[in-house]
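Omission of a single protein chain aside, the complex is shown with its protein chains in their original locations.
Naming follows writing order (A, B and C), and every chain is counted from residue 1.
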Amino acid sequence: MQAEAIVRKLEKVAEDIIYLKLEEKSIAQLALPGQFLHIRIGRGVAPLLRRPFSIAGASPEEKAFSILFRVSGEGTRLMSGLRPGDRMDCLGPLGRGFHTAPLKGAALMVAGGIGIAPLLFLAQHLLGAGHKLVFFYGAPSAGEMVCLERFLFNGAETWLATEDGSAGRRGTVVDLLEGFFLEGRISGSVFACGPRPMLKALQEKNEQWKMPLKFSLEERMACGVGACQGCVVASSPDFMGWGARQYHRVCLEGPVFDAGEVLL
Amino acid sequence: MQAEAIVRKLEKVAEDIIYLKLEEKSIAQLALPGQFLHIRIGRGVAPLLRRPFSIAGASPEEKAFSILFRVSGEGTRLMSGLRPGDRMDCLGPLGRGFHTAPLKGAALMVAGGIGIAPLLFLAQHLLGAGHKLVFFYGAPSAGEMVCLERFLFNGAETWLATEDGSAGRRGTVVDLLEGFFLEGRISGSVFACGPRPMLKALQEKNEQWKMPLKFSLEERMACGVGACQGCVVASSPDFMGWGARQYHRVCLEGPVFDAGEVLL
Amino acid sequence: MTTLSTVLGPLELSCPVLAASGTFGFGEEYSSMLDLSELGGVVVKGLTLEPRWGNPPPRVVETPAGMLNAIGLQNPGLEGFLEREMPRLRHCGTAVIVNINGETEEEFAVLARELSSVEGLAALELNVSCPNVPLGGITFGSSTPILQKLLKKVRPLCRLPLLVKLSPNVTDIAGLARVCRDEGADAVSLINTLKGMVIDTAAKTPLLGNKTGGLSGPAIRPVAVRMVYEVFQEVNIPIIGMGGIMSTEDALQFFMAGARAVAVGTANFVEPRIMPQIISGLRAYLEEEDLEDIGSVIGAAHRET
Partner (left out) sequence: MTTLSTVLGPLELSCPVLAASGTFGFGEEYSSMLDLSELGGVVVKGLTLEPRWGNPPPRVVETPAGMLNAIGLQNPGLEGFLEREMPRLRHCGTAVIVNINGETEEEFAVLARELSSVEGLAALELNVSCPNVPLGGITFGSSTPILQKLLKKVRPLCRLPLLVKLSPNVTDIAGLARVCRDEGADAVSLINTLKGMVIDTAAKTPLLGNKTGGLSGPAIRPVAVRMVYEVFQEVNIPIIGMGGIMSTEDALQFFMAGARAVAVGTANFVEPRIMPQIISGLRAYLEEEDLEDIGSVIGAAHRET
C-alpha cells in the first residue's frame, strides 16, 4: 500500500500541466480508474502532508502508471522539478473508483480542466472493454487543454468547450453536454471530474436528464485513508438518518460518488 | 551584498565533504579570507534560516569562488543534491576576515576537520603574496580529510594528525603543533579554524607560546549581518568595561577573532 | 535485553509510543499497514455520549510545517462505539485508550462511568482541550477551578486509569497539571493543538468551515517540549508527551524533557509506518547508549551537567 515509484518521464503537456510517468509494479497492477495516490513530496517537514492525485493511466505490463497534474502551489511546483530516476513515495491506490458495470449506452466522459486525469484512465479501461465513449472536455482556454491525442490514441469521439472560445464551443462543458441532451443526440452514463461548481451544475441539470451520473470529488486531505475525518463531503439528505453518516469521507467512501449520494 | 551564484561544479572530496564551485562576479571580487557567505537553501520555509559557510577560495578572473562543506544536517543534505546550473542565493561576503599584515615569520595554519575551509582561502592569499606557510591539519581519520593537493597546488609544507592514526601523527592537531613549538622547530603567526574544543585548547596553550593567534569561530546564526544579536561569543574579561560589549557578534565582529578577544 | 516498557501510575505500557487521539481513527484504517501490537497503545478518536457529525468542510489545511484541523469530534457516540468499534478493538493486540469529551460535566461523568465497566480498555483520556467545538472542549481545560470541579466529579466514577489531555492555549500549563495531580488524575497528556486560523485571501474569509482549527505537527514541537519540561519540573505527575513528533530524535526530546510515554499524531498521515520506525529507533538508541531501559532517559534534560 506504500511504495516507492521511480520517475520515468516528466513532460509538460499544456500550460502548467505536467504528465508524469512512474514505475512501480504493485500500483500498476492494482490501480482502478477513479482511484488516487497520496504522494509525499520530499522528505522534509514542508510540504508536510501528502498530496492526492488521481491515477491517469496504468499499464501492468510496463509496471508503469501515470499522473497528470497542474502546478498550483508549493507541492506541485516541487514535483515539476522531478527528474527521471528520482523516487516518489506513494500511498495507494486509494479510495473507491468508478464502478462501471453494467453500462447502459455510451460512456459520456465530462472533464473540466485537470479533471481530465481520472477520466483518461477510465477511458483506457472502457475502450479496452469495447465500450462506446464520448468525451466532453472543457477548460478556460485551448492553452490549458492537454493534447488528448497522446492519451486517447485508440480514438474516441471528443467534443471541446472553452470559456474564451479558443477551442471548440465557447462556454462551459456542461452547456456543451446539455446541448447534446436537448437535441437528443446522445444518451448514456455520465462520468465526470472537474471543479466543484461544474459538478454541482451537472448534478442539478441531471435532475432533468436523469442519467446515471458518477463524479470524482476533491477535498483537502490529511491521512488519505479514512483515519482523520478531514476530507468530508456532506451526504445528500436522502442518505441521512439514524446511524447513517452526515458526511462521507472523500478518501474512503469516494473520491467517486454517485450524484445522488452527496450534497455539493 | 545579496547575489545569485550559479553552481559550476560539485565534487565529493572526502567522506561527507563536498567541494562546491560557484560563479558570481561580485562575491569573487570582494571576498577576503575568513569571510563567510550566508546561504539560503531552497525557496521554502524549511530549512528556514540561511546557513553560514566560509569562503574556501575565490578567483576574480574566473568570477568564481568556492565553499567546502560537510553534510551534517538537513540543509547541507539538500545542498549535496545541487547540480551544475542550479542557483544559490548568497548574502555576503560577510564578517571580518583574517587581517594578516604585518606577518612576522611563517604563517602557521591550524585546521581541524572542515575548519580547513577558510584556511585554504587564506593560504591562497598568503602563497600569492610570497609568504612561507606551514599547514597543520587534523581530523578524526584519513577518510575525513580533504585531499589537500587539489587546493594547495603551489606547494606548502603540510603536517597531518588523525585521532586514529590513519594518517600522519596520532593525536590532535594541537598536540602536533605543540611538538613543533616544544622542539623549537617553528615560529610565526597562527591562523586556526576548527571545533570549539580545539580552539580552546589552542587558546590555552598559547598563553605559553605567546604567538599571534587568530581563529575563526562558529556560532548559530539567524541574520548573519549583526541585526539579531543571535550569534554571540563572550568577550574575554580584558575586553569588558563600561560601554564595552560583553558579547561579540560572530557574524559582524567575527567570525575571525584575536585569541585575546574572546572567552571560549 | 533493553526494554521499552514504561509505567504511568496504574497504566503499564509495553512500549512508550502511542497513536494520538484523532489521528488514528479507531485503529482500523492503519491496521493493514502496521502491526498494532507493536505499539504501546492507541488513543482512539474523541468520543462523545451522542453521535456527532462534526464541522462543515474544509476541515483540514496545511500550514508551514504543520496543519490545522477542525474535525469537530465527528464520532459514532458511546453506543455506536461500543457496538461497532469495541468488539474489534478489544482484540487488536494493543492497549486501547478512549479519549472522552463532554459538553457538560454530566456527559463526562456518564462516559467515565459507562466506559469503566467495558472490558478491554486500558485507560480513559479526558479531553479538556478540544479547540474545535462550541461547547465544552477547551473551556474545561482553560481555568483551574472549572477543571478542578470536573475532576472532582469524574475521578471517583472512573475505575480505569485516568489521563487528562491539556491544552497549550493557556497562560499556566503547570497550574492546570497541578490540579490534575491534586484531583487524582494518573497522568497528563501534553499537548493538544494550538488554536489557529488560515485566511483564504482569494475568498476573503477563514478557510476552514469552522473558521478556526487546531495546529499540530512539527511547527508546534518546541512549544510542546517546553510544556512537558515545565510540567515535569513543577508538578509530580506522569506525562504523555506529544506535538510534532516525526522521528526517534524528536521522541527523545520529549523523553528527556520528562515524558514517560509519547504519542504520535500528524506524522501518521505523512508516514503511516512512522510509529514502528520510531520504536525500533528507540531500541537502537538504548543499545548504542548502553542503557537498559527507556526510564533512564526520562527527564534527563533536567539533570545538572
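FYI, contacts are C-beta pairs under 8 Å (C-beta built on N, C-alpha and C of every residue); 3 or more make two chains touch, one makes a residue touch a chain.
This is a predicted model, so every value here is computed, not measured.
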Which displayed chains the hidden chain touches across the whole complex: A, B, C
Of B:P140, B:G171, B:P195 or B:G230, the one touching the omitted chain in the full complex: B:G230
Candidate in contact with the missing chain, chosen from B:L91, B:A156 or B:L176: B:L91
Touch with the omitted chain, as defined above, among C:T6, C:T23, C:T48 or C:T63: C:T63
Listed residues B:L78, B:L108 or B:M221, member touching the removed chain: B:M221
Where the unshown chain meets chain C, residue by residue: 63-66, 68, 142-143, 169-172, 194-199, 201, 203-206, 211-213, 215, 217-223, 225-226, 229, 244, 249, 252-253, 256-257, 300-301, 303, 305
Contact footprint on chain B, counting only the chain that is left out: 1-2, 40, 45-50, 91, 219-234, 243, 245-247, 252
Interface with the unshown chain - residue positions in chain A: 45-46
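Everything below uses one rule, namely that only the chains that are shown with their structure count from here on.
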Inter-centroid spacing, chain C versus chain A (mean Cα positions, whole Å): 36
Approximate Å spacing (C-alpha centroids) for the pair chain B, chain C: 46
Centroid distance [mean C-alpha coordinates] between chain B and chain A, Å: 54
Overlap residues in chain B, where contacts from two or more other chains coincide: 45-46
In chain C, residues with contacts to at least two other chains: 64-65
